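Could you have a look at this structure, given as C-alpha cells, before my questions?
Every protein chain except one is present and positioned as in the full complex.
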Amino acid sequence: MAGNTFGQSLAVTTFGESHGPAIGCVIDGCPPGIPLAEDDFDHDLARRATGRTRHTSQRREEDRVEILSGVYQGLTTGTPIALLIRNTDARSKDYGAIAERFRPGHADFTYWRKYGHRDPRGGGRSSARETTVRVAAGVIAKRFLERQYGTRVRACLRQVGPIRAAQTDWDFVESTPLFWPEPSSLEQLEAFLDGLRKSGDSIGALVEVEAAPVPVGLGEPVYGKLDAELAAALMSINAVKAVEIGDGLAVVEQRGSQHRDQISRDGFASNHAGGILGGISSGQPVVARIALKPTSSILIPGNTLDVHGEPVEVVTKGRHDPCVGIRAIPIAEAMMALVLADQVLRHRAQNADVVDPGPVLASEGHDKAG
Amino acid sequence: MAGNTFGQSLAVTTFGESHGPAIGCVIDGCPPGIPLAEDDFDHDLARRATGRTRHTSQRREEDRVEILSGVYQGLTTGTPIALLIRNTDARSKDYGAIAERFRPGHADFTYWRKYGHRDPRGGGRSSARETTVRVAAGVIAKRFLERQYGTRVRACLRQVGPIRAAQTDWDFVESTPLFWPEPSSLEQLEAFLDGLRKSGDSIGALVEVEAAPVPVGLGEPVYGKLDAELAAALMSINAVKAVEIGDGLAVVEQRGSQHRDQISRDGFASNHAGGILGGISSGQPVVARIALKPTSSILIPGNTLDVHGEPVEVVTKGRHDPCVGIRAIPIAEAMMALVLADQVLRHRAQNADVVDPGPVLASEGHDKAG
Amino acid sequence: MAGNTFGQSLAVTTFGESHGPAIGCVIDGCPPGIPLAEDDFDHDLARRATGRTRHTSQRREEDRVEILSGVYQGLTTGTPIALLIRNTDARSKDYGAIAERFRPGHADFTYWRKYGHRDPRGGGRSSARETTVRVAAGVIAKRFLERQYGTRVRACLRQVGPIRAAQTDWDFVESTPLFWPEPSSLEQLEAFLDGLRKSGDSIGALVEVEAAPVPVGLGEPVYGKLDAELAAALMSINAVKAVEIGDGLAVVEQRGSQHRDQISRDGFASNHAGGILGGISSGQPVVARIALKPTSSILIPGNTLDVHGEPVEVVTKGRHDPCVGIRAIPIAEAMMALVLADQVLRHRAQNADVVDPGPVLASEGHDKAG
Partner (left out) sequence: MAGNTFGQSLAVTTFGESHGPAIGCVIDGCPPGIPLAEDDFDHDLARRATGRTRHTSQRREEDRVEILSGVYQGLTTGTPIALLIRNTDARSKDYGAIAERFRPGHADFTYWRKYGHRDPRGGGRSSARETTVRVAAGVIAKRFLERQYGTRVRACLRQVGPIRAAQTDWDFVESTPLFWPEPSSLEQLEAFLDGLRKSGDSIGALVEVEAAPVPVGLGEPVYGKLDAELAAALMSINAVKAVEIGDGLAVVEQRGSQHRDQISRDGFASNHAGGILGGISSGQPVVARIALKPTSSILIPGNTLDVHGEPVEVVTKGRHDPCVGIRAIPIAEAMMALVLADQVLRHRAQNADVVDPGPVLASEGHDKAG
C-alpha cells in the first residue's frame, strides 16, 4: 500500500496538490445503504475553511464537493466513493518567488531531495490543502458511526501558546470560529492572536478530540491497536509533533495507584486511559490530544539555502494562518472518525459471531442494529 | 493485513502469548547477504531482560533466539526470517487467581469482551512478553541501517516520575541497567525507585530514542509519513500513552520564528523538527520520545469486577516492574530501527533512479554502497 | 486494502460506474521524473474504444483523460497521479427496463444480494467501462518499463470461437481493429463475426499478452510470485475465466523431459515456462493467455428472475460487443504492465544492493540506468 492510502477495511486514498487542478479522495469499503448527498459535506468543510475569522488565512476557499461515484439514488452502494474538489482560488504568483528556495520548517527541502522534482506552488502535495478531502471523507465515517452507535466525534482547542483552557464547554466550542472551549478566556485568546498577527509571527496549539459513546472491542493487537492507529492518523496531519492518548505525557509523573481506572458496577471510576486498554476500546470515551507546531510561513525573514546551495533569505508573504491549530479541529475529528469506522468493520470481520460475555458497563456504545 | 503485522517492504509479524509454548516473529522482505547468527540477538535481549537490577521484575528470562529460516551459511537469503523463543520460566500459578477478574489498567476486560475467550496467563497476548521478539527483529533492522548508512539507533530514560535528566551522556547510558543518561542524578533516581518498590506502587517514565546519521528522503506523503509511522510503531509498545517528535508537546508554546530550523551551508541551525519535515527525513538526527504509564500491576489493592460482573478486589502479586520504562529502551530502539529500515526499502523502490539534486548538508547519512 | 486497489509499491485505485458522472483512478508510488501529458493516453484509449469496427459496440466513447495531480511541468512528481474521465455518452434509458431483473451471466444478482442496493445503469460498477482507467494507468506503467528496460508489452487475439491463429505477425496485429495476428485467417474471422452479429449471439476469445525484454528477478516468493500476481490481475478483467502462463493448460499432457527449458550459453533453449521460474522472471519473454467468456448481453431472450423472485424474460438491447475479447487487448497489456512495474519497484526495494552474480543470458532485459 503506497503512502497516500490509509485504513484497511475502510480505506481512504487522497490525491491533489495545493495549486493543481483539483484535490480529491477515494473511500473504499464503505458499507452500502448510507444516505449521502453533496450538501452533506458543506458543514464540516465550512468549519475547516479559511476566512471565517481574522485569525485564519484570508485565502477564500469556497469548496464544493462533487460525488463522482459510489452513491446511487442518495444511498451509498458499497463501491468506491470518489469525491472531487476543484481548486479555484489558487494564486500561483504568491509562490513563484520561493520556488527555488527552501522555506525553513517546510517540506520544500525534503521533497526536493527525495524526488528530484517537485510542484512548489503553495507547497504542492505537502500543503494542508490536502486535509480538505480528509475532512470530506471524515463526514462519511462520522455518519456511519452516528448511525451505528450514536457516536459523536468532536474536537476543540485546549491551548494556544500560553493560553490554556481549564474547562470544556462543548456547546460554546461551536459558537465561535476559534473552537475555544472556555468562554471566560476567549477574550484573552483573541487579544493574544491579534498581537501575534501584528508581529508577523505564528504560534503552536493543543487540540483535543473525543469520541463517545464508543463500543467495547475496537482495535487489534498488537500493531493494529486502536491507539497506535490513532497515533499514526493524527501524526499524519500537517504540523502535528505530538500525540497523546488519555492522560498522555502526564503519565510520566503518575503512580500506578493513581493512573489505573478502577471498575465498579457503575462503570470505570475515571478515564486516565483515554478509553483504550491494551490497544482495544474499553467503551469509555476515546480521548486524544495533538500538539501542532507554529507554522513556519511567517513575515519574519529567515535564513536558508536555494536549490543551488546558496544562502538566501526567505519571507512568506502568502495568506497563512498564524495558528494552524484552529483549522485542525475538523481534521482531527475526521481522522479519529475514519480510524474508528475502519476498526468497527475490522472488528466485526473477525468477531461477528462472538456472543458478548459481559459485563456491560454504563457508558458503552451499543450497535443499534444488534 | 491483520493486526499482528507491521511494515510494508520490511514486514514483521509476531505471535505468541506470555505463558504459551513460545513467542516468535517472521521478518519478511529483509535484503539478502546480511551476516546473521543466533548470538547476534543476545546483546539486545539482555538489555531488555528482567532481573538485571533490583528495579525490574525478578522473573528470570534467559531468552535464546533460534533462527528457523531465511539464513544460510551465516547470511540472510532474502526469504522470510523466522525467529523462535521458547517460554521457559512461565509460572502459571502466579496468575491463576486473577483469571476471572479484570485487573484495572490492564487489557483483561477489553480482550474478554472483544473475543469472548482469552488466555489470561500472564496477560496472554497483551503481555509485554511479546516485545521480546520486536527487540530481536530490531537487531536485524539495526544491522541493516548500520551497514547501509552507519546509522546508530539508541535510546535512554529522560524522566522517571519527578526525576528528570537535564543532560545526555550517551556513554554513561549503557553503563548502568537503568539506561539513565546523567551521572549526577543517578543516585537520586535509585533512591526514588527504592522507595517506590517498598511502597508497592509503580511510576511512569519518559524515554528518548534517536537515530543518526539518517539519509534524506525517508517517508512517504501523506499517510506513510515517517513521523506517522514512528508514532504508530512507538504507540504500539505496551504502556505508551504519548509520542513526541522533535520538540513534541513543547511546540504548543513556541512561536514560528523560534521553532523553524534555519538552514545554512553548515546545515540546519537547530533540530526542533526532530529530523522530519513534511513527513520526510531531513538528514538530521531523527528524535522521538515516548511516555510510558506506570504499570497497573501493583501490590496496592484495587477495585474491579469479575467476569460475572461482581465487584472484587485485585492485588497483583506476580513479579512486575515498578517502572516499565526501563526495559522499554531496547524496544523503542527496535521499533524506530524497523520503521527506518522499512522506509529505506520503500524509498528506493520508488526513487532509486532519482539523481540527487543537492544541496547536501553536513550531518546527512550517505548510502555506503552508493 | 479494500477491493478496488491493486499493486503494492505501485498501487492503482479505480472508481466509477458506467453511467455515473465519471470514472477515474489514482496511481500511487509512481517514480518521479517520467514525462507525462494528457495526450499520452489517447493511443491506448483509442485501441480500447468502441465503434472502431462493426464488430464492437457502437456506443461512442470519446474518452479524454484529465490529469488532476501528480504531474508538474510535464514530469511526474512522485505524488499520486489522479486521472479523470467524464462519462459523456451514457444513455440511461437503454437500461431502465432491466433495473429490476437479473441478466443471466451478469453481476446483477450478486451485487444485489451482496449490497442490498446497487446502481443498475449499464452494469454500474461491474461494467467493463471501469477497465478504461486501467488502460490509462497501464500507459504509465508501460512508459516506465520502456524507459527502464526497453520492455514492450503487447497483446493479440489468438482464438475466437472455432477460429484459431496459428502464427503471430505482430506488425499485422495493429493494422486491423481486431488485433488479429494472422493475415491469412482474417477474412475467415470477419465472416464468422458477421454471422454471429446477425444471429444476435456472442462468442468467447483467447487473448495472448507478452512482455519482452524483461529483467531477471521480478517476483516475490511465495504469494507475491510474478505468475500469481499476473493471474489475479488478468482474472480481474471482466469476462476472464482462465489464465495461462507459458504453455498453460497444455502442460497437463507434457512430460518433464519435454517441458523443462534447458539452458546453454546462448540462453534458454525454449520458453515453455513463459518466462517465470519459481515465481520469478527468468529474463525470457513473459507470456500469458486469458480466456474471455462470450458476453451474456445478447439479443436472444433468456430466463431469469426479477428482484421480487418472479420469473421473467430478459433481452439485452443495449449496444454491446459480440466478442469482448477484441477490446480486451489493451486491457490485458495494461494489467501485465502494471504488475511488472510494481514488481520492478518491489524488487529493487529489497535487492538494490545485490551484486548480480551472473551468468547473464542473451534475451534478458537490462536496467538502462544501471
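Note that the chains take the letters A, B and C in the order they are written out, and that residue 1 is the start of every chain.
Operating definition for what follows: a residue touches a chain if its C-beta (ideal position, glycine included) is under 8 Å from a C-beta of that chain, and two chains touch if they have at least 3 such contacts.
In this text, all values refer to a predicted model and were calculated from it rather than measured experimentally.
Student: List the displayed chains that the omitted chain touches in the full complex.
Tutor: Counted over the whole complex, the chain not pictured touches A, B, C.
Student: Which residue from C:37, C:191, C:235 or C:362 sits in contact with the chain not drawn here?
Tutor: C:235
Student: Which residues does chain B use to touch the chain missing from this display?
Tutor: 1-5, 7-11, 13-17, 20-24, 26, 28-29, 32-33, 66-70, 72-73, 75-82, 84, 114-119, 124-125
Student: Residue-wise, where is chain A in contact with the chain that is not depicted?
Tutor: Where chain A meets the chain not shown: residues 1, 8-9, 29-33, 78-79, 148, 221, 345-346, 348-354, 369.
Student: For the chain that got dropped from the picture, name the residues of chain C it touches.
Tutor: 1-6, 8, 14, 102, 104-107, 109-116, 125-126, 130, 159-162, 196, 201-206, 216-217, 219-225, 227-236, 238, 240-265, 269, 272-274, 277-283, 291-298, 300, 302-305, 307-309, 311, 346-347, 351, 354-359
The rule is short, and it goes like this: only the chains that are shown with their structure count from here on.
Student: Among the chains here, which has the CA centroid at the largest distance from chain B's centroid?
Tutor: Comparing chain centres, C lies farthest from chain B.
Student: Identify the chain whose mean C-alpha position lies nearest to the mean of all protein C-alpha atoms shown.
Tutor: A
Student: On a C-alpha centroid basis, what's the spacing between chain B and chain C, in Å?
Tutor: Here chain B and chain C have centroids separated by 44 Å.
Student: Would you kindly tell me how far, in whole Å, the mean C-alpha position of chain B lies from that of chain A?
Tutor: The computed centroid separation for chain A versus chain B comes out at 26 Å.
Student: By residue number and range, which residues of chain B touch two or more other chains?
Tutor: Those would be 1, 8, 221, 346, 351, 354.
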